[in-house]
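Every protein chain except one is present and positioned as in the full complex.
Note that the chains take the letters A and B in the order they are written out, and that residue 1 is the start of every chain.
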Amino acid sequence: MNRYRINQMRAAQTRAGLNRRQFLGRAGAFGGAVLLTPSLLAACGGDDEDPKGNGGDTEPGPTADPNKSTGDLLMSNWPLYIDPTEDGVTGSVDLFKKATGIDLTYNEDFNDNNEYFAAIQPDLANGKAIKPDIIAPTFWLVARLIELGWVEALPLDQIPNAANLLPSLQKPLWDPTGAYSLPWQSGMTGIAYNIDATGRELTSVEDLFDPEFKGKIGMLTEMRDTLGLVLLGLGKDPSTISFDDAADAFDKIEAAKNDGQIRQFTGNDYQDDLVAGNFAACVAWSGDVAQLALDTPSLRFVIPEEGGMQWSDCMVIPKGADSIKEAAAWMNYVYDPVNAARIAAYVTYNSPVAGVQDELRKNPDTVGLADSELMFPDEETLGRLKVFKALDEDEEAQFDDRFSSITTG
Amino acid sequence: MTTTARPRRRLGDLVLAGFSILVLFYLFMPIITIVAFSFNDPAGKFNLTWSGFTLANWSDPFAGGDLLDAMVYSIKIAVMASLVATVIGGLVALALSRYRFRGGALINLFLVLPLTTPEVVLGASLLNFFVAQDERILFFDVSRGFRTILVSHILFCVSFVAMTVKARVRGFDWSLEDAAMDLGAPPLRVFAKVTFPLIVPGILAAALLSFALSIDDYIITTMVRDVGGEPTFPLYIAGAFQREVSPQINVLSTLILIISVSLMASGSILGALRQRRSMA
Partner (left out) sequence: MAGGGEERNQRRGTWQPYAMLSPGMLWMALFFFAPMVILARYALSEPRDRFSGKYDLTWRFENFTEVFDRYGEQFLRSFRYSGIATLLCIALGYPLAYWIATRGGRYRNLLLGLVVVPFFTSYLVRTIAWTTLVGDEGPILGIAGALSLEGALDSIGITTNGGLLQTQTAVILGLTYNFLPFMVLPIYVSLEKIDFRLLDAAKDLYSSSRRAFWKVIFPLSLPGVFAGTLLTFIPASGDFVNAEFLGGPNNQMIGNVIQNEFFVQFDFASAAAISFILMFIITVGVLVYARIFGTDELSV
């Protein structure tokens, strides 16, 4: 999934002739118009997460030696997913380095879950450590890595700020003991559209299948986003779906692909097609569209009335990493609400850290973001979001197989 | 030739020239786009639609240090890969064209195989090879990174080098060497004075081809690189396409174009001069 942040924010702003406050104002205004509020109510909200249900789960496995330390730290994260460090002083990375003396290398080379997993699989499967000390895969890949035993248990006693994790994200489905992962950011999957191309507001998943937009529809190669949304459109619950129950949704996507309704399945690059006018509407991630709309005001984002998907990208420590102490220090740092707010203000996704909204409100530069529905969706919206079921290995193979037989048809 | 045929022939020439120029235009369409978009002032982070002229991107052609680092890394790999591939591939070509020996035909077949193997297959097989270790049949454990990229690039260049050099020296009269030796020249001297000058154009062409293949390789490199390691230029571009398409990519590409065209032009001018002098 993608997480872009204003690339070279300052440059873009000057180019568009906006100062920061105007920019945030517009972002705020956009955020307000972003989420439709159809009549469905939060009542149906399937919260499978049981925030305080501590029930003594069996695990966690052996914690990595918490004193393993090298003085440096390498994190691989999604591109544009942190405030930039271009002046080398004021970015979160710079501030962390200065505060701790830890030599943090922050790489933005995590472009795709499958691709990244394919790259690390040969090493981890053979018991070799990979270079990065922290990576931030999407929740379902986190679950897979935990299941395979390819991640270290977090030294939580060195991360006191982990207590700031939002209750709804504690001990989540993908990490039932909460011992292995801490979310970096969460986000929502909905529909992005260009109102100039569609000529009307879109409200429903069904709009993606409207023959009027034939050949102008994009969907994501991230199966859980695309399939999840289509399942919701069919009135099914992606958080409890079985392979057999998903057959209708697969058939629907396949038929739309075969007759040319769907133009392309993309990764992050759906934004290229959306901005270039090749897509009229597509499955999209919440944080991107706010940003793109600054330059292309006709872009809209909606959580369809049938519901939307929710996901998290989580920090984990790959097995065999040798900078455990440093990794803990960094995690602790980004879970401080002040630092988390600085990052959140740039990425416009949903911060997993409690207190971020208050921090944003304190700062006149970011106060506009504190009320963004995109960053802080209300209860009603949250009630309509689903997290895709945690598939076991065999089930996942079935789903992946069917889905990629459609996308590589 | 009859008088009536002449105008028709001229017309034919015109059609041929017009068609050829159109084909050249086709070849240059993306290049024109790349150069033009280096002057684009993109509305957002994707430099894919035209939205206004600016010189700003050129104010600092080497802005975006990562991009430049990737380029330098690619050049480093390409130089080393083409050097090694040219030497070992050139030796194979010389052996094949200079000697008659048992197994020559089989070697020719071996050389063709990497060329008929799709890149994605070659890359995947190399990846599996590099990560297979101790428990397997292999004694070679290389962790992925600079070395594995280099080794793979050399591999796919060797066949191209051998084929190119072989074609260039085909029909070369090896008895010239004998003549030189008969005149009392020691073998090394013969190689330096007789053989090498004759094969040098083929060697040069092969080295250039290898360099071009290596610096542009994406498919194989993406599989034999290390996670979290430095990206080569094509890897960087592929990553960038996922998040932002910056005009700096166009600026750097245009620069590379200008540099290579001027190198080529000066090369051909030098060649022309030398030719004129030798004729005089």
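FYI, a contact is a pair of C-beta atoms (placed from the backbone, for glycine too) under 8 Å apart; a residue touches a chain by one contact, two chains touch by 3 or more.
Quick caveat: nothing in here was measured; it's all calculated off a predicted structure.
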item	value
Residue among A:121, A:203 or A:363 that touches the chain left out of view	A:121
Residue, one of B:24, B:55 or B:183, that touches the chain absent here	B:24
Residues in chain B touching the chain absent from view	1, 5, 9, 12-13, 16-17, 19-20, 23-24, 26-31, 33-34, 37, 48-49, 87-89, 91-92, 94-101, 104-105, 107-122, 124-126, 128-129, 131-132, 136, 138, 140, 151-152, 154-155, 158, 160, 162-164, 166-167, 170-171, 173-175, 178, 205, 209, 212, 215-216, 218-219, 233-234, 237-238, 241, 245, 249-250, 253, 256-257, 260-261, 264-265, 268
Touch list for chain A against the chain that is not drawn	114-115, 118, 121-122, 125-126, 144, 148, 214-216, 257-258, 260, 262-265, 272, 276-278, 393, 396-397, 400-401, 404, 406-409
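We take it that only the chains that are shown with their structure count from here on.
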item	value
List of chain A residues in touch with chain B within their complex	2, 4, 6-7, 12, 15-16, 74, 76, 79-80, 107-109, 111-112, 116, 119-120, 122-123, 126, 128, 130-132, 267-269, 271-272, 275-277, 292, 294-296
Residue numbers on chain B that touch chain A, as the complex places them	41, 43-46, 48-49, 127-128, 130-131, 133, 143-144, 225-229, 231, 239, 241-246
